[in-house]
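Step one of this worksheet: look at the structure below.
Here the complex is missing a single protein chain, while all its other protein chains stay put.
And then chain A:
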Amino acid sequence: MTKVTMTVNGKSVSKEVRGNMLMTEFLRDELHLTGTHVGCDTSQCGACNIHVNGENVKGCTIFAAECDGAEVGTIEGQANADGSLNAIQQAFQDHHGLQCGFCTPGMVMSAASLLKENPKPTEAEIRHYLEGNICRCTGYHNIVKAIMAASGQDVSSIAAE
């Protein structure tokens, strides 16, 4: 066991962890932050995406011990300070960007990283960026639209309700 200390959604946490503890296990089982989902556990689906030192990574493919000293962001830290949905979350709601919601935390985390790097992405850029985020329900269309809308762009041209 080793002791790790990191900042999760702005709060400092310290815990003893096993070397083989994944970040998904650390967040869900130790911190009870169950918004980070485990879809495949084989690095394919992106339901577990979190931010580590500002970068979008798969929580199921990084050890807690590797995040000692890091700034970690999860879906629980995405809402505005007053608890209202942030622009991306609100756009997912407005544009019906989720159905069962299982992939949604990872989608929102990926979308946040994309818009940080590229504030006005094209539809093709959004689809390329989301290659590692799998959704079994929506067919992606409304997810792409929600992210376009969250970036302040007109989405009428890609509207196929």
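Please note the rule applied: a contact is a pair of C-beta atoms (placed from the backbone, for glycine too) under 8 Å apart; a residue touches a chain by one contact, two chains touch by 3 or more; residues count from 1.
Please note the rule applied: contacts and distances are computed from a predicted model.
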In UniProt, the chain not displayed here, chosen among "ABC transporter", "ABC-2 type transport system permease protein", "Carbon-monoxide dehydrogenase medium subunit" or "Mycofactocin-coupled SDR family oxidoreductase", goes by "Carbon-monoxide dehydrogenase medium subunit"
Of A:Thr5, A:Ser43 or A:Asn80, which one is in contact with the hidden chain? A:Ser43
The one residue from A:Thr7, A:Thr61 or A:Gln90 touching the chain left out of view is A:Thr61
With respect to the chain omitted from the figure, which of A:Thr36, A:Ser110 or A:Asn142 is a touching residue? A:Ser110
Where the unshown chain meets chain A, residue by residue: 2, 18-20, 22, 41-44, 46, 49, 55-58, 60-63, 65-66, 68, 110, 113-114, 129, 131-133
